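One protein chain is absent from this view; the other protein chains keep their places.
Chain lettering (A and B) follows the sequence in which the chains are written, and residue indices restart at 1 in each chain.
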Amino acid sequence: MNADSLWLTTKKISLYVLLCLVTFAVCFPLIWALSTSLKPKSEIFATPPTLIPQTTTFENYEALLSGRQQYYQSGEGKQEIGPSPAQFFTRWFVNSVIVTLGSTLISIVVSTLAAYSVTRFRYWGRSAIPYFSLLGYMVPSIIFVFPLFLMMVRLELTDNLLSLVFGYVCITLPFCMWLMWAFMRSIPIEIEEAALIDGASRYQVFADVVLPTALPGIIAASIFSMIVSWNDYLFGRVFINSLDNLTLTVGVMLFFEGTHVDWGLLMAASVLMTVPMAILFMALQRHLVAGFGAGAVKG
Amino acid sequence: MTNKDTTKTRPLIDRRGFLGGAAAVGIGAQSLFTGGGASAQSSKTGTIRVWGEPGPYGGAGVAAMNEWAQKNAPGLKFEIETIPWDGVYVKLMTDLAARRPPSLISVESPIAMQLMAEGLLLPVDDMVDKIGRDRLVDGVKWDFWGSWKGKQYVIPAHHQPHLLLVRTDIVNELGLKDPDTWDWNDLLNAAKTITQKKQNMAGFCMALGRNLCTDYHFAALLHAAGGRMFDTSNKFEVAFDSPETVEALTFVKELLPYMPKGAVEYSFLQVVDAHVTGQTAMSFYWGRTLGRAAEEAKPIFEATEAFNHARNPRTQRRSNWNDFQGWCVPAQNNPYIEEVKQALLYQQTSKEWLVKYCHSLMPNVAPTYKDVANSAELRNHPFYKSKPKTVETYYTGSLPNSSSTANELLMGANPLSGYVHGRSILAQTVQKVVIDNQTPQQAAKWGARELEAIRRENIRLLG
Partner (left out) sequence: MRRLDFLQSDRFVGLLFIAPFVVTAVLFMVYPIVEAIRMAFFSYNPLRPDLIFYVGLANFEYIFSDPLFWSSFAQGTIWTLLSILFQTVFGVGIALLLHRKLFGMAIFRGLLLFPYIVPTVVIALIWRWIFNPEIGVINYSLQSVGLISEPIYWLSTPTMAMASTIMLNVWKYTPFVVICVLARLQAVPLELYDAAKVDGAGAFRRFLDVTLPQLREVLIVVIVFRTVWTFNKFEEIYLLTKGGPGTSTFNLAVYSFEQSMASLRLGVGAATGVVMMVMLMVGSVLYLRVAGFGTEEK
């Protein structure tokens, strides 16, 4: 008995250790980024590198959130280098939020309505729609980018956040459709039928009965859509021209292409960029897993 | 076309203050406007986008223009939009294809000439006259910046060569002779000696990544060997598959062991980094390295001097690459042409603003007009006082050796170079040798084929 429980405990402990190691390895990039962002310049390049900063400083975060300008010393005093990426950070953040929420809203509304229609009504072609959606889902965004760009040129929407909203609808709608379809399919229609018999209109049934039941699916689809929109680089790169209108992903890459790589600042930007996604993810983890279980998996 | 009215107030007035805000406002500018009193007024409002490279000089130029705007077009504001180093062509494509060009572009000659030949720029001969046709410093012509079929399209902003930057402390320590006398063999020998004798330091560094910097660095070697991409005197036939190209490629290959290991990925930023952090004793670069060193690594700044490139032993050439940076005005979809022209004239005819422009990044940004180059104000800068020889080399000493892919060996403008750089053909040719281990002959042949494709696809520009 003793040997057995000892063996079990060792197994448990070694499992935990293994889990911790694996988790640490997987999360290391983000941990290190956080660590770097909290170090003062002198410590960032110091050897040996330290995981936990010896001196913690929030100057990088402060610079980003307050829009500190970059200065260049040249003999007669400080001169501004020109628009510094840190100045635009908050602006880029807001842009990303606008675009993400906008495209998600459209995708969710359209796909929920469509999923309900496809699963509850009969008309020609309705069964092909989800599969058509799936197919569209698999088309890589590199193929969409340039035709959409040219469309935006014709509509005079380039350098406008609206063009990004449309672009992101293009890549999020298919999966939202597929997911909502899967969810709607699994909602039993008896309750609706009962409500209809009681004299409710189709619209009332949809709003009062179906929507609440489909909420988990809607949440899952929203999360997915938001993640995809927030993280995109390609569309932002091609559609947007002026510094003011860039999204966070494209703007932060600009840090990298500037005159001077400030790793601390860059890592702080990286952390701030990931935080909204992390919060979203943590809070709604259950829904996400459920959503993926129900449908196909996107990578 | 929507032009944004930025509600964010940017401290442009403060910027002027930073630059030593003198009360004297370009006197020359006043005389431009007829009547000597009433200046042209514009009632337009909005933001005028101006493209520039990363660096303070774009801002310095724009500051002058905003001063003009305050007096003559108070509803307008000039704003600099930085083109990232490796994103020039992406930005070109997206902005111009989107029919939203900026109203004014500050860019180096290959790109300016590409736009010029495509008919996208406004001819500016009237401005040349107002600025002063004979005002250019010795050794340069208006063509170098951009003229095509008899018309001038580009106004000189500055010229900027890249030179051989050398840590003189290291060179003296190892008893290597004066870099000013070096030929390619001496340079190779110095690189080798330094790498062998100094720990953790590479002898030499240039860019070898698939980017614009490599194109520009390699072009200097190509031209020093007497090679060219296109033969301007013979219908722009491709002349790249030549012994000269092979010679230049071979030289790079020989230098490779003495360069930092990561050099095959290097672009503008990394070459500066390598020099300023002491990873390399010598490098090819523009003046920016000295500015960074002054800011971050004083001892390295003190020890570094710039020289004209090492002589090619066969041709005796010491070719450098010169950006011949210029201002050009998009002709289509540009609602502010008049205002831009006047503001640019304002800046160009003000010695004071031009000196500030050059001071904004010493000694990277070299003056193009005689009165500026010879002025006492220009020399009133700490760099000038601590490193007069280096500054002079950038400003004047480099000019006799200047070359550019847009005007190879100064034998005539070539509008195809923009396309060449867009595809990083020169860089890719170099990479075929240093990464793919092809022979220089094979690489040159490959490069020539690519150039032929460019020539074929754009033959309409050469007619």
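Some observations on this one:
By definition in this document, a residue touches a chain if its C-beta (ideal position, glycine included) is under 8 Å from a C-beta of that chain, and two chains touch if they have at least 3 such contacts.
Owing to the predicted nature of the structure, the values given are computational and were not obtained by experimental measurement.
The residue touching the chain not shown here, chosen from B:54, B:84, B:110 or B:209, is B:209. Only one of A:38, A:64 or A:114 touches the absent chain when the whole complex is considered: A:114.
Of the listed residues A:3, A:52 or A:143, the one in contact with the hidden chain in the full complex is A:143.
Taking the complete complex into account, residues 12, 15-16, 18-19, 22-23, 26-30, 32-33, 36, 45, 47-49, 106, 109-111, 113-114, 116-118, 120-123, 126-129, 131-133, 135-136, 138-144, 146-148, 150-151, 166-167, 169-170, 173-174, 177, 201-203, 227, 230-231, 233-234, 238, 248-250, 252-253, 256, 263, 266-267, 270, 273-274, 277-278, 280-282, 285, 289, 292-293, 296-299 of chain A touch the chain not shown.
Interface residues of chain B facing the missing partner chain: 86, 89-90, 92-93, 96-97, 99, 118, 120, 209-210, 261-265, 277, 279, 419, 422-424, 428, 431-432, 435-436, 460.
Throughout what follows, only the chains that are shown with their structure count from here on.
The distance from the centre of chain A to the centre of chain B, with each centre set as the mean of the Cα atoms, comes to 39 Å.
On chain B, the positions that touch chain A within their shared complex are 1-2, 4, 6, 15, 18-20, 49, 52, 54-56, 58-60, 80-82, 84-87, 90-91, 94-95, 97-100, 269, 273, 288, 291-292, 294-295, 359-362, 381-383. Across the complex, chain B is touched by residues 72-83, 149-150, 152-153, 156, 158-160, 237-239, 241-244, 254, 257-261 of chain A.
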